[in-house]
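The complex appears here minus one protein chain, its other protein chains still in place.
By written order: A, B and C. Residues from 1 in each chain.
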Amino acid sequence: MRNVERLCLAHFWVAFAAFLVAAVLGTWQMWVRSPLGANVGTPGHYFMSVTAHGVSMAYVLTTFFIMGFGYFVAVTALDRPLPGKPLAWAAYWLGLLGVVLAVIPIATGHASVLFTFYPPLTGSPWFYIGLVLVVAASWVWCVLMMVAMTQWKRENPGKPVPLAMFATVANAVMWLWTTVGVAAELLFQVIPAALGLVQTIDVGLARTLFSWTLHAIVYFWLIPAYIAFYTLVPRAAGGRLYSDTMGRLTFILFLIYSLPVGMHHLLMDPEHGNATKFIQVLLTAFVSVPTLLTIFTITASFEIAGRLRGGKGVLGWIGALPWERPMVLAAGLAFVMLGFGGFGGIVNMGYGMNAMVHNTAWVTAHFHLIFGGSVVIMYFAIAYEIWPRLTGREHISLMPLRLQLWLWFIGMIVMTFPWHWLGLQGQWRRVANFNYADPIIAGWGPWVVVSLGGGVILLISALLFVWNLAALHRGPAVALARPLYALAVHPPQRVPAALNGFGFWNVLVLVLMVLAYGFPIAQFVIEPSPSAIVHRVQ
Amino acid sequence: MVSDQPSSAASPREVADDVDEVALARVMRMVPLGAAVLAGTAVALLVAGYLLIYILVFLPRGTVG
Amino acid sequence: MAEDISPHVSEPHVLDRPWQVWSTVAVLGVVLSGILLGVLIIPIVQGRGAGLDAYTAICRALGLLPGSPAQPQPSDRTPPTPVSQVIWTPEVLQILARADVQRGYAKVQEVCVSCHGETGVSMSPDFPHLAGQSGAAIYKQLYDYRTGSRVHPLMTDIAKALDEPVIADVAAYYAGQPQRNPKPVTLAESPPEIVRLVELGDPRRNIPPCAACHRAGAGGPIETPVLAEQREEYIIQQLKIYASGQRHNDVYARMRTVASRLTDDEIAGLAAYYRAGFR
Partner (left out) sequence: MSDTHPEAHERWILQTELLWAFGVGVFIAAALGMILFTALTMNVNPPSNVERINPKTLHLAGEFAEHNLGTAVGSDGRVTVRAIATQFMFLPHCIAVPANRPVTLRFASPDVIHGLLITGTNVNTMVVPGFVAQVHTEFTQTGDLLMPCHEYCGLGHSEMWATVQALPDNEFKPGPDGRVSCAKR
């Protein structure tokens, strides 16, 4: 493993520590807003917790997990040492410093602006500077991933890059494109306002720049789960990957289509016209193509494994799959949640229909199911799969791992299904305490309690997850590590340069971004919208 | 830490794999049928649900523009 | 399965050409169809239904003209005088930031000392304490007295005599005066329903928490005054004339709405709470 174990473990433990804190806060929030927790805590506490829950889950858990998993893939898939390891450690400490800088103002109530920053509400400058440092650390990771692939391609001319590494670098390239939006918003608008250098802020431009990042970032979180689908799950199920070419195409489609669609988060905003909104809705429809391709390709890979294990008939192979293996169980549960979450997503994307569900509990259900559900459950599965390689120790029994995965799935379904119903009733987001005396809201009370039940199950699962990993550090020494990465039915011999690198695709992304975001941003540069006075939450 | 075999091997034999080639050949005659049926019905249900919620829940709530 | 690497597989760059061509065609095709539908077809069809010519409909769809491409734009009539003339612009905030405390102190000696005291501790119950008050709050009230948005037998004439920079100086001076920070009676002793009003507000009566605006750093409106250590009688009197509408210089009736929903003993309780020095 060329001694990157400590580097990967360091990243994973920061990620999962933040995850555990955020899971506790999430459950506390659901209790406070339910009829059982009326008059507990103040709005100040509640919105401090919502900010911490969002920052930990969306920025710390994800960025550190993705960096740790990326270093692991770069070493094991390419089977060569990590280039610039001291730089990787420097990026780690920079990112950790950023997390601490961001958490202190949150904990002292000076940054209750939530993880999506609602200018002109402006928090302490340290909050924003901390997040910029985390992003800067991830930029260093992106460079290291690209250097590793380039060096490998120089050493293996003409050979296809292993799919796991190809996907990781696709994610790194997309992330560099993604962060342009939030970096511009923070560096040129929000941080100057937080430092008091300017008294006003152009809110329309700030929201448009943030929307540039807001959608592509969810694909930055999602791609590691898809790397597991394509390269770990087929091997774990005892089969082959149905098509390696389709795997490469899927990650290229993610790179192209996840970037120019951010404005579907602004469908209900007054600062953009219907034309640009329709273009982005149409592009958003095409961002579902890679996911739908993946569903087919991975189900086919499952079918291969199931039939090899004796599955008969059209769907007989499902029962024959080794569901006792955590990676296989997690992938199955992830696909179910991806289905429900995806349904929530295409309803959100419905152009005019977004008016039915925007900023309601339906949206909260959508991203908890897709990110909190299918992506995070794959993070668990990836952690369970590679922990033995990092610690040199084996799980004593797989039962607690499966129990944890089932609890996470059940908790997620029990929590989010009532939210879909409440969202259609009009339950709006980010409420510290509801007026349960109001006849309309009174009807929601029982459903909020049901979803609180789901939240408690998720908390138990989160605690069990961290316990499973911690317990593994003291498990018995592992005898022999099974090979990790899946093999395709037809391992690629020759792959066109377009499927082995990203030069050409970057050009296409540039063209797409100019066509999709050019006009929306230009309209604020040509004629800035009337600026709003900064409201300090410090 | 036991080093792991690379997955980028030019030919399958270099990477240990407990999949028997003959069985794989037999299986591949049937394969994408089950996946097409399962994934196809799932996606069909999704889009049918989308159209139903569009017509039965969204439109009756009044036009928006 | 044949083991040999088949000879006729061509070099990568030859394989590349179709990938690049087809992917460009596909991606640009998607975007251009989006532009064609979104910018041209939908606006023109919708515009025809609303009696708008194609050019106006397309400009509205792109956001170059206000309004929806599918509906005529409503007309509007402008009403009489505003509630308060104060505008929070960067220039005003700069004036407040660059206020000269010495000049403010001189004007305070000359005009304000007799009622508000040198350190902002007022002489009688019907004059508010100004020590540690928010500069923006003093600025707005003096400005409202000057423009007549707020009327008071003494303050209207005094404010009319002050011009804008001096108002900022006086505001900065009193804002700089330290509050006495009396050891507040512990939170436990103040009545729980009052504490709940301050911290949680009352969702049933649509009353936001007082702390949501009046606590420092809460991110509420700029002109929100500091209530800590204010005179009890002054708070009660102001809430009563807000409720009756006699005082109406609060922008968009924020305080008139809240005051009209508070009962008399809640008003008394809140006044005692803030006089005790709670933030």
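Here are some notes:
Throughout what follows, contacts are C-beta pairs under 8 Å (C-beta built on N, C-alpha and C of every residue); 3 or more make two chains touch, one makes a residue touch a chain.
Keep in mind that this is a model prediction, so the values were computed, not measured.
Among the displayed chains, contact with the absent chain in the complete complex occurs for A, B, C. The residue from A:V100, A:L195, A:I396 or A:I440 that touches the chain not shown here is A:I440. When the omitted chain is restored, the residue from A:G84, A:G316 or A:G426 that touches it is A:G426. Here one chain is not drawn; of A:K159, A:R309, A:R402 or A:H490, the residue touching it is A:H490. Touching the omitted chain from subunit B are residues 24-25, 28-29, 32, 36, 39-40, 43-44, 46-47, 50-51, 54, 58-65. As for the chain not pictured, it touches subunit A at residues 43-44, 46-47, 50, 112-114, 118-121, 202-204, 207, 242-243, 245-246, 266-274, 277-278, 281-282, 285-286, 288-289, 292-293, 296-297, 300, 346, 350-356, 358-360, 425-426, 428-435, 438, 440-441, 489-490, 523, 529-533, 535, 537. Residues of subunit C that touch the chain left out of view are 1-2, 6, 9, 37, 41-42, 45-46, 49-50, 63-72, 74-85, 87-89, 201-203, 206-209, 211-213, 218-221, 251-254, 257.
Quick note on the criterion: only the chains that are shown with their structure count from here on.
Pairs A-B and B-C differ in how many C-beta pairs touch across them, and the larger number is found at A-B. Remark: subunit A and subunit C have CA centroids separated by 34 Å (rounded to whole angstrom).
Each chain gets one centre point, the mean of its Cα atoms, and the points for subunit A and subunit B are 20 Å apart. Across the assembly, subunit B contributes residues 10-11, 65 that each touch 2 or more other chains. Looking at subunit A, one finds that residues 493 touch two or more other chains.
Per the touch definition, subunit A reaches subunit C in the complex via residues 39, 42-44, 109-110, 112, 121-122, 158, 198-200, 252, 256, 260, 271-279, 282-283, 286, 432-435, 437-438, 493-500, 504, 508, 511-512, 515-516, 519, 523, 533, 535-538. Subunit C meets subunit B in the complex at residues 1, 3, 5, 68, 70-71. Note for the complex: subunit B touches subunit A at residues 1-12, 15-20, 23-24, 27-28, 30-39, 42-43, 46-47, 49-50, 53-54, 57-58, 61, 64-65.
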